[in-house]
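Would you mind keeping the following structure in view while I ask a few things?
Removed from the display is one protein chain of the complex; every other protein chain stays in position.
Order as written gives the chain letters A, B and C; numbering starts at 1 within each chain.
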């Protein structure tokens, strides 16, 4: 940890190099946890793709499996979102960039 | 192809071995097309996972990328669903299994 | 019920006047059940709207209530969808309009 004075609201990994006003680093624990979940989702997605090599595979089973994969990715996204809300959105008024922060978040929510 | 009289409503790949009343094979073209899309989605998902190894990655960028991955998987699911509707649901009354077919499809739609 | 010979796959209310090849009537029971659910959803929606007249209302409570209303409408849509699948989609191959039936259904699912 090279940062001698970590603000509690911007938790940062040991090598987040962008300590500028315009860059916000993802909380370390959210980053690690989300990556782990995405690795699992990737394995699941790959097994669904492989199941399509079998001509006997049934459409509805594929649809159910894809739903499960979507749920796993959704879970990873929830980890990222929670980290973002805690580390960046909850502190936006203090930094003074709440308009930008809220705009980009609303953009993400669109059609979700 | 061992089936000498293929019903037009149950298109089957050359090696769908389950010519029984209780098994419905996925249309060959849907199977191939969905597999191709899932391969692309898997590549995209892997690149998002890898991006999380970078401590400078920004939460909102990850959320946007995950949304794109979800869209790609959704697209693959749409291919599977269309094939299922055409090959199995539209012919369910003729086969006499419409109750089972509709029940399992409604189950898939739940919470989607 | 004035229809003396109801086809099992096209259940119709006593006054569906459009017995033509190009028109498909909604199953009576789905129509009644969906209407009842929408009446409940409308009441719930109106109570949420009214709650916004109170300056003390809390955002998160409104969001939760709107989610419940969406769930109720989703429930009504599920009733309509099930009726459509049973009465019109499962019989599409017999009628020969499965392409149109599947196309319009896929259109409805888009972005859902």
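The definition used in the following text is that contacts are C-beta pairs under 8 Å (C-beta built on N, C-alpha and C of every residue); 3 or more make two chains touch, one makes a residue touch a chain.
Since the model is a prediction, treat every value here as computed from it, not as a measurement.
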item	value
For the chain not depicted, the shown chains it touches	A, C
Residue of A:46, A:61 or A:86 in touch with the missing chain, whole complex considered	A:86
For chain A, residues in touch with the removed chain	9, 78, 81-82, 85-86, 89-94, 98-99, 101-102, 105-106, 109-110, 112
Contact footprint on chain C, counting only the chain that is left out	12-18, 23-26, 28, 30-32, 34-35, 38-39, 41-42, 45-46, 48-49, 52-53, 55-60, 62-64, 66-67, 69-70, 73-74, 76-77, 80-81, 83-84, 87-88, 104-105, 108, 112
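To be clear about the criterion, only the chains that are shown with their structure count from here on.
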item	value
Category of the chain touch graph - line, ring, star, complete, other	line
Fitted rotation between chain B and its twin chain C in degrees, CA, nearest 5	180
Chain A: positions in contact with at least two other chains	none
